[in-house]
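With one protein chain held back, the other chains of the complex are shown just where they sit.
Note that the chains are named A and B in the order they appear, and that numbering of residues resets to 1 at the start of each chain.
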Amino acid sequence: MGFSFLPKETKFFDLLDQQTCNLQKAAAKFRQLAKDGKFDEEGAKAMREIEQEGDTFAHEITDALNRTFITPLDREDIFALAHEIDDIVDYINSTTTRMKLYKLTTPVPEMQQFGVLFEDAVNNLCKAVTGLREISRPRRILDYCIEVNRLENAGDQLKDAAVEKLFDQVKDPITLIKWKEIFEVSEVILDKCEHVAKIIESIVVKQS
Amino acid sequence: MGFSFLPKETKFFDLLDQQTCNLQKAAAKFRQLAKDGKFDEEGAKAMREIEQEGDTFAHEITDALNRTFITPLDREDIFALAHEIDDIVDYINSTTTRMKLYKLTTPVPEMQQFGVLFEDAVNNLCKAVTGLREISRPRRILDYCIEVNRLENAGDQLKDAAVEKLFDQVKDPITLIKWKEIFEVSEVILDKCEHVAKIIESIVVKQS
Partner (left out) sequence: MGFSFLPKETKFFDLLDQQTCNLQKAAAKFRQLAKDGKFDEEGAKAMREIEQEGDTFAHEITDALNRTFITPLDREDIFALAHEIDDIVDYINSTTTRMKLYKLTTPVPEMQQFGVLFEDAVNNLCKAVTGLREISRPRRILDYCIEVNRLENAGDQLKDAAVEKLFDQVKDPITLIKWKEIFEVSEVILDKCEHVAKIIESIVVKQS
């Protein structure tokens, strides 16, 4: 095997970047489905494929952790990051499945807005994860995390407004049950983004 | 700067005490709103202000962690405590918002009882957090945590009884959906208190 100037440990950052890239794919796909109201069999299938690819990345990271002696961050932290990023993808996928199952296939402004929030939050998380390569410059990383927190707050408000409108306008309980759940799980996706931001913040705090 | 007998690290305990003080304000406000059934715009606004103050305290702790080399407890633990205490305040606030949004503005005995449980649990958490200053005397700290667990169990039973009564007496599905959610999130507030108690217990276990 050849000589390399690159320390081996960069592979963990590469693996994490691959995983956040996949998360970006999931968020972009969701935004597009929400825009067109296409939560049908085809849309759900496309999302499921992204989710399964995400599982592969998470397992690769676990395997790499098992085979590597020195890691650039605490191994528990890499493990937690990989699994919680995977969890966001899982949740975007299960929200998509749920909308298909409930046959909610008309575009709805609130879901379009959630789609935009998801994509923004995920893009900030990606930048924060990439930033971990240069943990000696924590300010920028923390700024991305703060932006994720802000987007999560915006999601809270969006959900509150959506649910309030729902109870004001929808009189059929079964329709109300379906949409209420969709708005709630959408907000949970942003909670999960915030949770990953907190893991990143705690890594930065520990190393500082 | 003058000479001080006090080690600098006591500031973390001071910051945590400020934060738990704010948590006590939130719990006391909730009990009062529940007593009067005043989950209106004004009540929600007062609670939101307490919640925003809580955010400030949590950020102060994170900042202090970033600027401090030696901490009296593991930095991850201080970080986890600060964020999970903040999470309880967030949840009390979002329950208040939800009740306003659902226009549930009559005093209800179950919510009054939840209000009392919240305040008791929070007061015990505060004492446990203060107790961390003297971690060499773990027994008292653990006793406060056990009391929080007991109150969480009482909350479970209160919720079960409230939901059972709801299904027996309320025939309008939309009213039922609203109250069922409120009873459930109220119980989650106590779950979150128990979660903070577990973090405190795990800190004590680790240091013992």
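Assume a contact is a pair of C-beta atoms (placed from the backbone, for glycine too) under 8 Å apart; a residue touches a chain by one contact, two chains touch by 3 or more.
Only a predicted model underlies this, so the values are computations on that prediction, with no experimental measurement involved.
In the complete assembly, the contact with the undisplayed chain comes from B:I177, out of B:A28, B:I135, B:A154 or B:I177.
Listed residues A:A46, A:L65 or A:I146: the one in touch with the omitted chain is A:L65. When the full complex is taken into account, the listed residue touching the unshown chain is B:P138, out of B:P72, B:G115 or B:P138.
Taking the whole complex into account, subunit A touches the unshown chain at residues 62, 65-66, 75-76, 79-80, 83, 94, 97-98, 101-102, 173-174, 177-178. Contact residues of subunit B toward the unshown chain are 138, 156, 160, 163-164, 167, 171, 173, 176-177, 180, 198, 201-202, 204-206, 208.
As a convention for this text, only the chains that are shown with their structure count from here on.
For the pair subunit A and subunit B, the distance between mean C-alpha positions equals 27 Å.
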